[in-house]
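Okay, structure first, notes after.
With one protein chain held back, the other chains of the complex are shown just where they sit.
Chain lettering (A and B) follows the sequence in which the chains are written, and residue indices restart at 1 in each chain.
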Amino acid sequence: EYQMKYSKDSQYTSQVFLVYSAALVFFMQAGFAMICAGAVRKKNVGNSMLKNLLDACGAAIAYFCFGYAFAFGDGSNPNGFIGTTNFFLMGVDNYAFWMFEYAFSAASCTIVAGTLAERCQMAAYLCYSLVLTGFVYPVVSHAIWSPHGFLTSNIQNENPLFGSGVVDFAGGGVVHLVGGCTALFATMILGPRRGRFHDNEGRKLDKPNNFPGHSIALQMLGSFILWFGWYGFNSGSALITSSHERGKLVALCAVNTTLSGGAGGLTALFVNLLILERRLGEPIFDLKMAMNGSLSGLVAITAGCGVVEPWAALLIGIFAGLLYLGGSNLLLKLRLDDAVDAIPIHMVNGMWGLIAVGFVASPRNLNLTYGIEVPHVGWFYSLARGSGDARLLAAQLVGILFILGWCLIIMMPFFVWLDWKGWFRSDPLEEIVGLDTSYHGGLILMSEKRDKATSNIQSSPTRRR
Amino acid sequence: EYQMKYSKDSQYTSQVFLVYSAALVFFMQAGFAMICAGAVRKKNVGNSMLKNLLDACGAAIAYFCFGYAFAFGDGSNPNGFIGTTNFFLMGVDNYAFWMFEYAFSAASCTIVAGTLAERCQMAAYLCYSLVLTGFVYPVVSHAIWSPHGFLTSNIQNENPLFGSGVVDFAGGGVVHLVGGCTALFATMILGPRRGRFHDNEGRKLDKPNNFPGHSIALQMLGSFILWFGWYGFNSGSALITSSHERGKLVALCAVNTTLSGGAGGLTALFVNLLILERRLGEPIFDLKMAMNGSLSGLVAITAGCGVVEPWAALLIGIFAGLLYLGGSNLLLKLRLDDAVDAIPIHMVNGMWGLIAVGFVASPRNLNLTYGIEVPHVGWFYSLARGSGDARLLAAQLVGILFILGWCLIIMMPFFVWLDWKGWFRSDPLEEIVGLDTSYHGGLILMSEKRDKATSNIQSSPTRRR
Partner (left out) sequence: EYQMKYSKDSQYTSQVFLVYSAALVFFMQAGFAMICAGAVRKKNVGNSMLKNLLDACGAAIAYFCFGYAFAFGDGSNPNGFIGTTNFFLMGVDNYAFWMFEYAFSAASCTIVAGTLAERCQMAAYLCYSLVLTGFVYPVVSHAIWSPHGFLTSNIQNENPLFGSGVVDFAGGGVVHLVGGCTALFATMILGPRRGRFHDNEGRKLDKPNNFPGHSIALQMLGSFILWFGWYGFNSGSALITSSHERGKLVALCAVNTTLSGGAGGLTALFVNLLILERRLGEPIFDLKMAMNGSLSGLVAITAGCGVVEPWAALLIGIFAGLLYLGGSNLLLKLRLDDAVDAIPIHMVNGMWGLIAVGFVASPRNLNLTYGIEVPHVGWFYSLARGSGDARLLAAQLVGILFILGWCLIIMMPFFVWLDWKGWFRSDPLEEIVGLDTSYHGGLILMSEKRDKATSNIQSSPTRRR
């Protein structure tokens, strides 16, 4: 998304539009929660969902207190790295923009919840959550979206990187890559779930053990909710709607989102089917592939939804589906455990989306988005013009490196420290009985139950709240 | 919906409004998925939902490539039957309208998924899906909604059918009747699920066997999601919002939608209760009746939501509830198997909605919708005027006949051909073990499991993805 004129926004329709877009983005929390709930084993459902809810609640408080200030509180004396005013919403007049950005910060945070499911201590997750939404994410969003960020492509910035700046229309890098690469670092330190890659004696398994989720229906619901919310995420990132051109931009984002999501889902489903048919002689329609492929397509188009043409959105989605399959397999080979495949979906395709912008951002749509004649366009277009100007592409790559590096130097030591202290990973016993029992009072409930003769003693799966 | 002025739309609010309406309509995919997931047996949940997701993904690609072109690509040399330009969104400026129409085409397609649940081959469904969204649906939507369609009531058309044209405000015919009658043709060829009407030796059962769905909660959720999405479907069909009158039209559609949905639900619930009380001496509040009755009321008001008065919406809903009960019973008598009762909901009430418009379309609201003095109004109003002008009613009947005939001549031979080739119906064994096993890798997963000693060997219902 692009803040071009947000500070001067005096149009009421833009505010109403932003608030409702923010509501849609907020609803994505329900999508993440349902995906987690469906993908984990019953014994961890409550624990997974609590993390989602805490992200929504905690991000509200953290973003109110300092997150927004770090991200957009530039005041009269701005610097390229971090904001320094507007703590506690003081001096903020554009409530609608705050609301929209809050929903984004919560989304970025909650991406990680799924990856760490079934083996992470509650307290560790709370600490992580605070560090990410309070500091790591705001710095990235300041760098790329604030008019004074050192990577911004905002036209108010007179000296953007390579004369171009990073174009991340709706947060493919700022939100998804941040969440996704943090998930990767976390799972590297945290290790896989018990029995996923090793047997009980610690011997490597020939094939990773799949832990079937407890409800494919909830996973599907979650995926549809995410897709639905993505229209608020991507279209809402137009921020300003009060002209025919901005209205068209809103619609372009929705169209591109749809095409990329659709293409990603079909590609992952059918390529997986072809591969498995070769190996097994049987065509298998894997719903998980279709769901995660769609989400991959949606992630991949996020950075470019306002600046690429629909045909390019289709191509971006197709590659997103392939990258998901490759990324997911690579994770397994590296024996990195990701309970919901958030890393191939959000990290791999967050990167791909930023790179794709460097290739296929069209002059026409860049001009539509920025309201000026944008000098540096996608590499393919500049090749067609005969110039081969790769400044935008270069800026995109720098953007990716910055995000990866920044998350690495902050989050990696933090996770290592948590692990060293013994605060990160759940106790093995806790993991076996399930986190719903260990952190959520299940043990007490269970022993209580045994003492009483009630008509309800049965192994009800949700008893251990 | 009515395209009166859509090509001249230069108002940004209309575009934003359409995009968000389209998002709501898209969310109806989640509603259909939850209804299917809840209504089928556990062994077919994944299969059912994959069909819904593929509809959303496939329709995006098909509508981008040619669906929209066939429906609205009239170009400079239009004909009444089919569009011939705007393939691959080329030359399309109104992205918001594309987005909205895409969501409609996906909805039309996915109506059929529920009916065919638990016994249809995946490949057959994919073919069907492509034919419907790529060709059959676009032709109908061109005929009735394009300014150049041969059945249109668009005021740009100088010579509409009977001087009136078919009034289908939000697609009661174009979307629901198309989906519903295709479902009927499909189930006629496909046959009922094993054990539904016959025992294992093929003898007719005295009473059809009910296959209880695996989750009534998901069915309820799906129904509420559909109702929620219907506000985007019906109100969004106003298309243009940038005047006080259009704003009022948007609100009128929402009010009528609410009243008809409410009346349909109450009617079906209580009439069913009275009938069963007579037969069984016990009052039974059947949630399924209330849910499907509401959906029936919502379908029935779709064609007329912008052109009838609220009291008429209430009556339309009441009859919709009755027609649902009758239609559902008739299906059982004819031994046609419909896993989610999509035929009485979408086909019967799609027809009823179109007919109702012919009777009760009010002059006041027709003028509000079309922005001109509409000459031919609902038959009751013209009777009251003393003229008995039934041209609108006649046009509506022709519209129904066209849709039924068109779907019949295209889809029926197609389904017969699929069946003759042996590509339509699942293998009996596949049907018994469940489609989640047969098409989605369950067999392999199951045999794998047996080879390994993991802590997870238990008959987890969602293992067979």
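Following the convention adopted for this analysis, a contact is a pair of C-beta atoms (placed from the backbone, for glycine too) under 8 Å apart; a residue touches a chain by one contact, two chains touch by 3 or more.
In this text, all values refer to a predicted model and were calculated from it rather than measured experimentally.
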Option from A:Y20, A:W227 or A:F285 whose C-beta touches the chain left out: A:Y20
Option touching the unshown chain, where B:V175, B:L190 or B:M291 are the choices: B:M291
Hidden-chain contact residue, picked from the options B:I189, B:A254 or B:I410: B:A254
Of A:L50, A:A186 or A:L392, the residue in touch with the unshown chain: A:L50
Subunit A, residues in touch with the chain not shown (by the definition above): 10-16, 18-20, 22-23, 26-27, 29-30, 33-34, 37-38, 45-47, 49-50, 52-54, 56-61, 64, 88-89, 93-96, 98-99, 102, 122-123, 215, 218, 221, 439-441, 443-445, 448, 452, 454-456, 460, 462-463, 465
Where the unshown chain meets subunit B, residue by residue: 13, 17, 20, 24, 41, 195, 207, 209-217, 220-221, 223-225, 227-228, 231-232, 235, 241-244, 246-248, 250-252, 254-255, 258-259, 261-263, 265-266, 269, 276, 280, 282-288, 290-291, 294, 310-311, 314, 432
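Everything below uses one rule, namely that only the chains that are shown with their structure count from here on.
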Rotation, 0 to 180 degrees and nearest 5, that superposes subunit A on copy subunit B via CA atoms: 120
